[in-house]
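Of the protein chains in this complex, one is absent; all others appear in place.
After this line comes chain A, so read on.
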Amino acid sequence: MSMSNVVLHVADVHKSFGGLKALSDVDLQVMEGTTHAIIGPNGAGKSTLLNVCIGRIPPDTGAVVFDGEVITGKQPHEINQMGVVRVFQTPEIFPDLTLLQNVMVPAFAKRDGAFRLNAIQTVSNQHDIRDEAEHWLEDVGLKDQKDMTAASLSRGDKRRLELAMGLIQRPRLLLLDEPTAGMSRHDTNSTIDLLRKIKARGMTKIIIEHDMHVVFSLADRISVLAQGQIIADGTPDEVKGNPKVQEAYLGGPRQ
């Protein structure tokens, strides 16, 4: 897999909420097969950037280009069907369904597209999707609880469930919003191992994360966002040594 293709290009995006500039002049390129971390202090605009990428928030100016196609203005389900999957900061799952059903639903979206009136078959006959869902539940360590209702899971387990729901779609680009927030150290480490494993399969990822342990364990490239602007962009080592970054994180005089 070539490392030189730009999968996602956030081109000159501006976004203001009222008088507040959430993103200004953000230009970001994510290469195929890499894990690209976006870090920055609270309120820097990280989540807004991710929301722009998946079409949840339209940018004021600029555009988001995925795989050569402008996705700005497309419906969320269209962006998903193109292969962009997001795992949310607060777990977005199906609380009334079982864990197994939670993971099977996205697999149906992948196989059958945005709409298919499949009222003739039965769910229990979909052996391939069922096996696949069990496989991913095993990978995130939730297989034993597959018949439980998702609402009863702990917050950390919900995040892992949502990760499995994203991964079963084998996305071309996976957007992770603080994937380990609310997890124990042990669960954080197993999530890092899991994300490393899927990296080996060539999946491109954007990760927003506060935990520097996670960032430096996974990222190939890091962009630092502060006050809605990208102040640094480079390999982990380059970013670590950047004085601007240290300033932004230590709360020194802002530019």
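Criterion: a residue touches a chain if its C-beta (ideal position, glycine included) is under 8 Å from a C-beta of that chain, and two chains touch if they have at least 3 such contacts; residues count from 1.
Going forward, contacts and distances are computed from a predicted model.
A.B. asks: For the chain that is missing from this picture, which UniProt protein name fits: "Branched-chain amino acid ABC transporter permease", "PqqD family protein", "Aerotaxis receptor" or "3-isopropylmalate dehydratase small subunit"?
C.D. replies: "Branched-chain amino acid ABC transporter permease"
A.B. asks: Just to verify: which one of A:Gln101, A:Gln229 or A:Asn242 makes contact with the chain not shown?
C.D. replies: Considering all chains, including the one not shown, the answer is A:Gln101.
A.B. asks: Out of A:Thr34, A:Asn80 or A:Ser223, which touches the unshown chain?
C.D. replies: A:Asn80
A.B. asks: Could I get the residues of chain A that touch the absent chain, sorted low to high?
C.D. replies: 54, 75-77, 80-81, 85-86, 88, 92-98, 100-101, 104-106, 108-110, 112-126, 147-149, 165, 169
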